[in-house]
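Only one protein chain is missing from this complex, and each of the others stays in its spot.
We just call them A and B in the order they show up, numbering each chain from 1.
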Amino acid sequence: MTDATIGAGGIEARTELAETGWKRLAMHILVFVIIVGVWELAGVFNQLNDLLLPAPSVIIGKFAEMWLPTFLGGTGRIYYHFFITLWEAVAGFFIGVSIGVSLAVTAAVSPMFRRYLAPYAVAFNVTPGIAVAPLIIAWFGFGLSSKIALATLVCFFAPFINTLTGLLHVDEEASELFRSMRANRQQYFWKLQLPSSMPLFIAGLKLALTGALLGAIVAEFFSASAGVGILMQRFSFKLDIGSALATLLSMSLMGLLFFTVMEILDYRVIFWKRDSRMQAVSKKRKAAWKM
Amino acid sequence: MSTATEAESGALPGLAPASKGDHAWIVAKHFALFFFLVLLWELGARAGWIDPLMFPAPWGIVKQIGFIYFIQGNVWHHLYITFAEALSGLFVGSLIGIGLATAAALSLRFREYIKPYIIVIEATPRIAVGPIFIAWLGFGFSSKVALAALVCFFGPFVNTLTGLLNIDAEAEELFRSMRATKWQTFWGLRVPNSATILMAGMKLGCASAFGGALVAEFISANEGMGVLMSRYTYVLNMNGAFATLLSITLFAFLLFKFADAVDYYIVFWRSDKLMQRKSKKRQAAFLKSLG
Partner (left out) sequence: MAAVAQAESSTKLNTIASGDVVIRANNLTKAFSETVIALENASFTVDKGEFVSLVGPSGCGKSTLLRLIAGLIPKTSGSLQVHGVEVDEPRADTAMMFQRAILLEWRTSVENVLLPSELIGKVTNEDKRRAMDLLDLVGLKDFEFTFPRQLSGGMQQRVALARLLQTGADLLLLDEPFGALDEFTRERMNLELLRIVAQFEATTVFVTHNITEAIFLADKVCVMTPRPGRLAKMIDVPFKRPREISLEVTPEFNELVAEVREVLGGDH
């Protein structure tokens, strides 16, 4: 959910809340505290079925236990699993993006390839890639490679279709301008096609990273000895919901980490869509101007 | 969200639509390529180049398809189950998504308050909640629907919100100048405006819902395509696994086409033919009302 959807001419005449800065933060904290507070109270008054939905304090306790290293009183058990899953997702991401982008560039350059690829691409798009999970496990075994393979499979489509669209849908008049200035193929690609496809490309990357994480976790459900996915599976089956939710929280952290990385990438690469960034880059370029 | 609009057209970008005569020829070429690939596969399997464990021969798959569909007949039941789970999940997820989006569109305060939670939910790999849902809701139908709904609600949510908020500034001014009430603006302007983008969101949700249902089945279930897939793979009946996978692909595709058709009819103002028909209908109704 971007700022565009939040602030753009809401039904209420104001698009921004009257409170800003610290007051806003305090508001959010207050809401959070109320929600957690009510939940905790329910636990205190034994309204919660401990098996199904433990109180926040239990969850936080489990979370702390997992994350705190032994010398601080915890078990620190999450770190190993966290990094295994992280590795699987990132590896799958890089491989998937490479495949997706290569296919996209090929398809952008060759209309024939594109035409023949089209039906398979459509079929691929509508199939939930996750469905292949059991097959992947059968093929790649129980080790890390099956997780990376599923992550790759799930995540390569978004960068493919986005990069392809970005490369193909270049502003027609800009193309004409380049032609009128007698630009050759390479100049056209580097100076126009590539920069103009950046927004879509980055969007594709974001989707890919999310997908890769999903693929890795689902593959872990099936067969893994390590990873947050299998942790989740085990806790749930033991009906240790508190730990399961704590694991979920850890996964959220991983997701937020990825989200942040992507946002930073977006912020830096696609500077021409944001006023603040444009001003900053403007200054930089002026300072670097030598003639 | 960009992949929503690409998936809409059901084809790759940059492909010019062909004339009717050309169309048949192109389809023929596609089939030719497809049969060629399949033939290559069959020969490879028979010659022993391809490991029967990884890629069973096509003919074996075809026989298996014939078997499970027409002789054994079990698959119809499993298909129905998964389909029902996915559709229910899509329905519930869309309802939640649309409901939340509407509330968020109507109240700036609400929108602000839920923003951090939405960001966290979006970043979390929601499919990971699968084992927890199974623990809560059991092995049956409801856990699958729940996971499908959780996985797919985001598309409709973001899209509805964008559609409701991002209306043409001048159109909104027009309504205000005619002293329309908040509700009149909502139903007369915002809702129709968001129809297109909402449909795109729901189509996105199709694949996700299917994926969610399947993963829930993978984790643990007694019936459904996911279960079939797991079982076949477990006993290394690759023919069966592929047959199941193909079935899933086919039916996911059909579901997508169905959503496409619904989209086509609801957002009628994108098609000339439909507009003409609606025009006539409304003309007839109007004249009738005049008596």
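Throughout what follows, a contact is a pair of C-beta atoms (placed from the backbone, for glycine too) under 8 Å apart; a residue touches a chain by one contact, two chains touch by 3 or more.
Since this is a predicted model, take the numbers as computed values, not measurements.
Trainee: Please identify which of the visible chains the hidden chain touches across the whole complex.
Mentor: Counted over the whole complex, the chain not pictured touches A.
Trainee: Which candidate, A:Met27, A:Leu68 or A:Leu192, sits in contact with the chain we can't see?
Mentor: A:Leu192
Trainee: Touching the hidden chain in the full complex, which residues of subunit A are there? Just list them.
Mentor: 171, 173-174, 176-183, 187, 191-192, 195, 198, 271-273, 275, 278-279, 281-283, 285-286, 289, 291
The definition used in the following text is that only the chains that are shown with their structure count from here on.
Trainee: Compute the distance, rounded to whole Å, between the mean C-alpha positions of subunit A and subunit B.
Mentor: Centre separation, subunit A to subunit B: 20 Å.
Trainee: Under the stated contact criterion, what part of subunit B meets subunit A in this complex?
Mentor: So the residues of subunit B in touch with subunit A come to 1-3, 6-7, 10-15, 26, 29-30, 33, 53-54, 105-109, 111-113, 115-116, 118-120, 122-125, 127-132, 134-136, 158, 161-162, 164-167, 169, 172, 182, 185-186, 190, 206-208, 210-211, 214-215, 218-219, 225-226, 229-230, 232-234, 236, 238, 241-242, 245, 248-249, 252-253, 255-256.
Trainee: Residues of subunit A touching subunit B in their complex?
Mentor: 1, 4-6, 8-12, 14-15, 17, 24, 27-28, 31, 52, 107-108, 111, 114-119, 121-123, 125-135, 137-139, 157-158, 161-162, 164-165, 168-169, 200, 203-204, 207, 210, 213-214, 217-218, 221-222, 228-229, 232-233, 235-237, 239, 241, 244-245, 248, 251-252, 254-256, 258-259
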